[in-house]
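All protein chains but one are shown in place.
Now for chain A:
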Amino acid sequence: MAEAQNSPVGSTTAGAIAVAAESTVATRMSAPPSFDVADFPVPHGREEEWRFTPLERLRGLHDGTAVATGEGVKTAVEAPEGVGVELVGRDDARIGRGGVPADRVAAQAHSAFELASVVTVPKETVLTEPIRITVHGEGGVAYGHQVVELGAFAEAVVVIDHTGDAVLAANVDYILGDGAKLTVVSVQDWDDKAVHVGQHNALVGRDATFKSVVVTFGGDLVRLHPRVAYAGPGGEAQLFGLYFTDAGQHQEHRLLVDHNTPHCTSNVVYKGALQGQDAHAVWIGDVLIEARAEGTDTYEMNRNLVLTDGARVDSVPNLEIETGEIVGAGHASTTGRFDDEQLFYLMARGIPEKDARRLVVRGFFAELVQQIGVPDIEERLLAKIAEELEASVA
């Protein structure tokens, strides 16, 4: 993107480290994390964590009026041999170990789900085929909980596909044992009317590697809250996201990386393209480096490409550092229009404007997709992006 067309709202803070006296990541929330929905007041829209979200479009997920219906969503798990796949009751000890609900809807989901799906990869099991979880909306209201647990040194790729129409609040726990490697791709390819709110809690074991790819294309309102904490030193987290926000859609990604353990790394890259009247993307990137988390290395970036008038981006990176004994910490956020110089270069090679625009937007995302490292998923996402562009960028 040409510099002149960017309006940076964040900047790298490496070398200029502010030490916070008290964590605002925690204090600006309207209630401390809790599993019980009753511990959260019903939001009215002015709360810090809700101020960007159109509450009236949550279809009652936030105020207790959305009652689960029998035909909410259908969930299916397809896993290679050796992987445990179970449906368990609310009292199962494996539920909730990834993290505690941080807002009212996540707590609502936790308080209301009946059965949780638990997928377990035993220790030292290295899968060559991905685990596929499909969540298909059947038009109703649903609350859900998914657990993915990898034993020590296990390696797995998990793909979670969301399709159809539903009003869904669901949390996911990712538990990584020591030295485990998990790549999880969550695709939100909902129909136009769907509402999806969820919290993803990753607990990254000692020397474990967690890679999350969140891909949001569909839905009327999608609000996801990927969170990472570390259970031991040497953990690595990569959080990638891409979203394509069309007219009228609200897509919100709120991230928290809690560096609560020394010598861990995190790298957050979210990229989005927006087009059409009232397309609204929200990105909140919170990184907290706790006093004990010496040797932390973190970087977070959000880039938005605004393709038409009428679209809105709210991008808020927030880095909070309680120790100066770190390797690096930085963040960046840019929201730009189309780069006319790129367009000129491509058109000067005979490529018509429409095709040139598609090429640039595809490239904007491809740069991120190329880092996923799972070839068939990369291909599938690029094909999906091409399809999205075919339908929209003109």
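Rule of thumb we're sticking to: a contact is a pair of C-beta atoms (placed from the backbone, for glycine too) under 8 Å apart; a residue touches a chain by one contact, two chains touch by 3 or more; residues count from 1.
Everything that follows uses one rule, which is that contacts and distances are computed from a predicted model.
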From "ATP-binding cassette domain-containing protein", "Glutamyl-tRNA(Gln) amidotransferase subunit A", "Fe-S cluster assembly ATPase SufC" or "ABC transporter permease subunit", the UniProt protein name for the chain not displayed is "Fe-S cluster assembly ATPase SufC"
The listed residue (A:78, A:129, A:192 or A:353) that touches the chain absent from the view is A:353
The missing chain sits against chain A at residues 339-342, 344-353, 355-356, 359-360, 362-368, 370
